[in-house]
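This is the structure I want to talk about, given as structure tokens.
The complex is shown incomplete by one protein chain, all other protein chains being positioned as in the whole.
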Amino acid sequence: MSPPAQSNTPIALGTRGLSKAFGSLPVARDIAINLPVGARYALIGPNGAGKTTLINLMTGMLTPNAGQIFLAGEDITALGPQERVRRGLARTFQINTLFAGLNALEAVTLAVTERRGRAGRFWRGVGSDSETIDEAYEILRKLKLGDSCYQITRELPYGRQRLLEIALALATRPKVLLLDEPAAGVPPEESGEVFEAVAGLSDDLTLLFIEHDMHVVFRFASHIIVLVGGAIFTEGTPAEISADPGVREVYLGKRKHG
Amino acid sequence: MRASAATMTPQGYLQAQSRWHPLEIAFWLATLLPFVLFPDYLSLASQIAITALFALSLDIILGYAGIVSLGHAAFFGIGAYSAGLLSKYGWGEPLTGLVVATAIAGLVGFAVSFVIARFRHFTLIMITLGLGLLAFEAANRAHWLTGGSDGLQGVSMWPVLGLFKFDLYGYTAYTYSLAVLFVVFLGARRLINSPLGLALRGIRENWVRMPAIGADSQAHIRKAYTIAAAMAGLAGALLAQTTESVSLESISFQRSADVLVMLVLGGAGRLYGGLIGAIIFMVARDQFSGIAPQYWYFWIGVLLVAVVMVLPNGILGGLSHFYARWRGK
Partner (left out) sequence: MLPPVFGVLFDGIAYGMLLFVLSVGLSVTLGLMNFVNLAHCAFAMLGGYVSITLVNDFHWPFLATLPLAFLAAAIVSVVLERTLYRRLYRSSDLDQVLLTIGLAFISVSIAAYIFGTTQQPVETPALLRGAVDFLGLGLGKYRLFLVGSALVVTVLLVGGLEYTRFGAQVRAAVDNQRMARGLGIDVDRTFAATFALGSGLAGLGGALAIEIVGLDPNFAFTYLVYVLIIVSVGGLGSIAGSFAAAILIGVSDVAGKYYAPELGAFLIYLVMVVVLMWRPAGLFGRR
């Protein structure tokens, strides 16, 4: 299958020879990915293929055994997770990883405050920084979370929580956003909101999303990477992938998720 | 400190979080009551204010950042011995003594914070326990400096601001301790409502999410721990000055465990929890001082089990829960 079109679009996020094994169990094998700026790439594969592991490697939550990761040309392999976020690489989690006891406004305000480097301040109140608060509220409003922003996170409906996942990531003003099954576990009535949010993301933002629902993949992705057993099985446009008998055998034959 | 969401702007909401609630004002006015109602108990009241300050310092790291420390008395003791030694060797001025003792405790806290920030869960609990026990042993062994188990002798304080002598009735002691408590409380309140306070709550709520929003959790923890250590040292110094003595008890595991119980009793993470817990604990201990220690600890044990199983957020947590349900109806 064909690799992504070689154009002069700069590469927002790239990996080279990325490998990881837990003891004798390899979970990532020699992975090479290039995300051009503004890409809408989907990462698919059967359960256990290592998709979330790949995101963990890219974001720094896991240390690779070999290989490098480049963000806008800079080698970030040795940087810790928060450093990568500072340089514009953000992710959402497959299972909600939110501040359960804070409300949405507080959570996003915290994220924006961190981005602006003001989270260490302990003399002035949170309420005094109107720029930060306005920015936080604007992010929430765009994701249709404005009216429920005072509700404690753990009391929000699941779909709203998934949107908050995205809001927290957006608050860091990422250049590259890795979405781990953005609508996972969301009841069908609410998943529309999540996809609307994903569709509404800026064209400058580079997206890589893990998804099991092939309808979603075909709707949003311009390029699909298929991961099997920790290695890239193949990649190509949606048309190429859906016509590929090998992919069908390995993955598409199974019932779709969620 | 709830806001009616309908008419609030986001900024208004956040600002309202830090507004003074009438109950708070009532509380602080009530702290003046002992002068009028219990003039014979002012020494006890002074001890309670000091312990409340110590509990407040633990709340910063436990209630807000979620760090379980079984050795926080180490800083209390460092502050107490520093203030005591300063006076013993000739400088008995109270306020500057406080500043010096607080600074020493804060510095030690800063050094320790680099260790504390790197660990979590069981390892962290054991390290705090170990460091606390080490501090105790060090104080115990260094007879030449601390007086060992005999305690520090020769502490004598000059009058506060040159005017108010420390008398036997405790007027000066209580006024002094209460004033310091209040001032520090104001600072703690600001801290809690500041971006750092929000970040600490984030760390407590979800450790994993913090780096994912670009936060340097370890730096935040170091800051909070240093501040908490300084506050604890300040409380210890107050004790040394108002009682004109320092004993090993001030750096003992007993003190670390008692303050943890008080904080949990009152409710951690609510700023007033430590204060309420300290008041209840110390008053009860004074009232029941006649009974043998093992019976006292029986009830503490029952209390702890009850709090964990029934009232997980302590008294204040239980009260606010009931209040919310009552309002909901």
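Things to note:
Order of writing sets the chain letters: A and B. Residues in each chain are counted from 1.
To be clear about the criterion, a contact is a pair of C-beta atoms (placed from the backbone, for glycine too) under 8 Å apart; a residue touches a chain by one contact, two chains touch by 3 or more.
Please read all numbers here as calculations on a predicted model, not as lab measurements.
Here the chain not displayed is in touch, across the complete complex, with B.
For the chain left out of this panel, the touching residue among B:78, B:127 or B:262 is B:127. The omitted chain makes contact with just one of the residues B:68, B:219 or B:319: B:68. Considering the full assembly, B:298 is the residue among B:27, B:169 or B:298 that touches the omitted chain.
Summarising the interface, subunit B meets the missing chain with residues 62, 66, 68, 70, 115, 119, 121-123, 125-127, 129-131, 133-134, 137-138, 140-141, 257, 260, 264, 268, 292, 294-295, 297-298, 300-305, 307-309, 312.
In this text, only the chains that are shown with their structure count from here on.
One finds 42 Å separating the Cα centroids of subunit A and subunit B.
Interface residues of subunit A facing subunit B in the complex, by the touch rule stated above, are 59-61, 80-82, 85-86, 90-91, 93, 97-102, 105-107, 109-111, 113-115, 118-130, 133-134, 136-137, 149-150, 168-169, 171-172.
The touching residues of subunit B, counted against subunit A in their complex, run 3, 5, 8, 10-18, 190-191, 193-199, 201-202, 204-206, 208-216, 219-220, 223, 227.
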